[in-house]
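Here the complex is missing one protein chain, while the rest keep their positions.
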Amino acid sequence: MIRTPFSRRTALGFGAATSSLALLAACSTSTAGGGGDGGATGEGTTLWYWPEGFDDTIVEDIRTALPDANFEQIIQGGDFKQKLQTTLQAGSGLPNLTGIKGEDIAHFSEVADFFVDLNTLGAEDHKGDYVAWKWEQATTKDGRQLGIPIDIGPTALFYRFDIFEQHGLPSTPEDLAAAIRDWEALFELGKQLNKADPDTYIIRNLSAVFDIGWRQSGAAFIDEDGTFIGDDEHIRKAWDLSIAAQEAGINAALESNTPDVAAAVAAGKLPVDFGASWHLADLVVDAPDTSGKWHVCEHPGDATNLGGSFLGIPSGSENHEQSFEIILRLLNAQNQAIEYTHSGNFPANTGAFDSPELTGEVEFLGGQVAAEVFARAAEYVRPLYEDSRDGIVNGPYYAELSLVEASGKDPETAWKDAVSEAQRLAEQNGVTVS
Amino acid sequence: MSTSLTQKLTATAASPASAGRGRGAGRRTDPGTIALGSRRARPAYVALAPYFLLFAIFSAIPIGFTMFLAFTDWRGIGDWNLVGLTNFGYLLEDPLFWKALSNTLILWVMTTIPCLTLATLVALGLNSAVRFSTVYRVAYLVPNITSLVAMGILFSSIFSSNFGIVNALLNSVGLESVRWLQSEWGIKVAISTLSAWSFVGYNAMIILAGLQSVEKQVYEAAQLDGAGPVRTFFSITVPMLRPIIMFITIMSTIGSLQSFTEAQVMTSSQGGGASSAGGVGNSGLTLVLYFYSVAFQENRYGYGATIAWGVMVVVILFTIINWVATRERSR
Partner (left out) sequence: MTTTSAPESSRLTSPAAGVTARRRRRPPVRRSVGRLLRHLLLAAGALLSFFPFYWMFVLSTHRSAAIYEFPPPLLPGDRFRENFESVMSTINVWAAMANTLLVAVTVTFFVLLIDSLAAFAFAKFSFPGKRILFLVVMLTFLLPSQLATIPQFLMMTELGWVGELKAVIVPSLAGAFGVFWLRQFFQNSVRTELIEAATIDGCGFFRQYLHVALPSARPALAFLGIFTFIGSWNDFMWPLIVLNDPSRLTLQVALSQLQTTHGTDYGMLMMSALIAVVPLIIVFIIGAKQFIDGITEGALK
């Protein structure tokens, strides 16, 4: 079954079906419930997933291939991690398989007993099929495998080529990528755009730069020995990079995931946005009218990884072998290629890279073969050591950056405040502070 | 909560018989109640039983458990260690906790004063307007029946800097746009507007009930004495309404100290866990939102439970203040 990538989504852009990806996602919800009515939890083999869901055809594929499993996908709205964690702790009402978001994997690694070590089910044999650094993200220090990667989130730069063209800037992905090998070049370009149209900015907010900045350094805020390294040079460099964007006057200072960002994107006032492949889905929802006017290319420096989730098996559930079989089938090359067209999630299964779904043109991106860019970006992602407390300790940096952009706080004071608050949190949470 | 209105209405009701029985039982009897000795009290206990049974199982035990967690380092899953009072030490020197406390109090003032003033005005208006009264009442109560989550989302768009209706209004009278949800005071204004707006009608209804319980003869007497509307308002209506106003103030204090949804929905777009919770400069961070971010988003249940202790202490402190103030007044 061959489809044009994003065909369903671009149809949305034309206004045939009004709604968003959410619609597609929840369509799978209603099917998942086994017709919606009778499907009570626990009768069949259940998969918990967040609102987005695996595509209907994939769910159908599992049901056809493994009819005895009575497979159901159950969409859990709200705070997914919270629900999963509490259910794991309680030890009953568990799903047979569950999604685990990339940002939560470090947390769950600390309580690895709650999940089946997939190596005991032969996961090792399939390691070669998936992107190596993503696979390792779900490997605990003592070598247990908590999950199989669903997708990866190599970052790239989305931009409105029509606006770039209009202002005489490099507009093809090749030209632009070549022109912005370093951040200074991109910021310079942003200044030109801003000069041409004073309401136009190329940075959504400083956090967006910082996000990519520290990940490019190859290390996070806590090292493998549990020592705080948030005051080291590599974080300071990422901080300075963010401040440089502020000083260049190219920062729109809009909060992410708000209607304000959506409005700016839709109006062409934010013609550049960083993001992983799934970010395309955001653009499609936020600015359907700009379909066909976007391209994607490499951003300055190495690509980093944002997001990308896993499928795992709670150890308290039953029939682990069958669950593992379902995982492998859900995440095979064919199904992951379909998932790319469904949600924009870029497969972690390298076998999907050459599929017609990935090599097809994306209408929203002006007919560009976007997967080429992301596949290339995936090769440059440097693995990071992630500690479950990174998210706690790095909070102050983001908070202080938002003070710099929103209230004009002095960057140097902000840096000092961020570091001392981060150190306080590190100490409080058992991280060594030297 | 003791109320002068209550006492006024029921003072005559406390009959000698009941007072006598009260003394006989050897304990203090509340005015206006019938004393039941331990032998005859059984039906009263039976009446209270369902409430207290449910309360014990679904409130007391869970809250007690949460309180216990403050002495542990539990991360929401897996085992925990007892850590004594360590978490309480952290709490005292946690700038975010104090920030959350001051935000909560500021938001309380910013919400309660406008809300109470408007509610009184609306109630006075409704008390005298006969025509369309149901239409008015429905219009004023609609905010209170719509889910806060939906209203939070709606208000985020109303206060949006780029396409919000508030800025459209400001622009139309020649004023500059304000970046409401990206500035420290803007966030507070937006949150307290939402809270006040959703409770004006509700409070107005309660005040209205109070107004209508003021007996008409009192007004007529005042009118015959030649008292004007303003004097009548201050010398009759306000004193009569005091218990109701106190009631609403207490409710509103409790509501504010527990406020969570408004701030959570209107500032939840920021990532970065508890450090960024409540928007720019944590200016929308309320106590309960802080508890939520620490426990639920950062998996620090032990410390979250310590914040819960903090919330409890503050709430009890305020109740005592309220209670003392009410007693002083009613004397």
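By written order: A and B. Residues from 1 in each chain.
Following the convention adopted for this analysis, a residue touches a chain if its C-beta (ideal position, glycine included) is under 8 Å from a C-beta of that chain, and two chains touch if they have at least 3 such contacts.
Just so it is clear, the structure is predicted and the values come from calculations on it, not from any experiment.
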{"item": "Residue among A:288, A:360 or A:396 that touches the chain left out of view", "value": "A:288"}
{"item": "Touching residue (missing chain; options A:78, A:168, A:198 or A:408)", "value": "A:78"}
{"item": "Option touching the unshown chain, where B:87, B:127, B:182 or B:297 are the choices", "value": "B:127"}
{"item": "Positions on subunit A where the hidden chain makes contact", "value": "15, 17-23, 25-27, 29-30, 32-33, 36-41, 48, 50-52, 74-79, 82-83, 86-87, 89-93, 257, 259, 262-263, 266-267, 278, 281-289"}
{"item": "For subunit B, the residues touching the chain missing from this view", "value": "1, 3, 5-6, 9-10, 13-15, 17-18, 22, 25, 27-30, 32-38, 41, 43-48, 50-52, 54-55, 57-63, 65-66, 76, 118, 121-122, 124-151, 153-155, 157-158, 162-165, 167-168, 171-172, 197, 200-202, 205, 208-209, 211-213, 216, 219-220, 223, 228-229, 232-233, 236-237, 247, 254, 257-258, 260-261, 288, 291-292, 295, 301, 308, 311-312, 315-316, 319"}
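We take it that only the chains that are shown with their structure count from here on.
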{"item": "Distance from subunit B to subunit A - Cα centre to Cα centre, in angstrom", "value": "40"}
{"item": "Residues of subunit B touching subunit A in the complex", "value": "73, 75-78, 90, 93, 95, 156-157, 160-163, 179, 181-184, 269-276, 279-282, 296-300, 303"}
{"item": "In the complex with subunit B, residue positions of subunit A that touch it", "value": "79, 82, 85-86, 88-89, 107-108, 110-111, 113-114, 207, 253-260, 263-264, 388, 391-392, 394-396, 398-399, 402-403, 406-407, 421, 424-425, 428-430"}
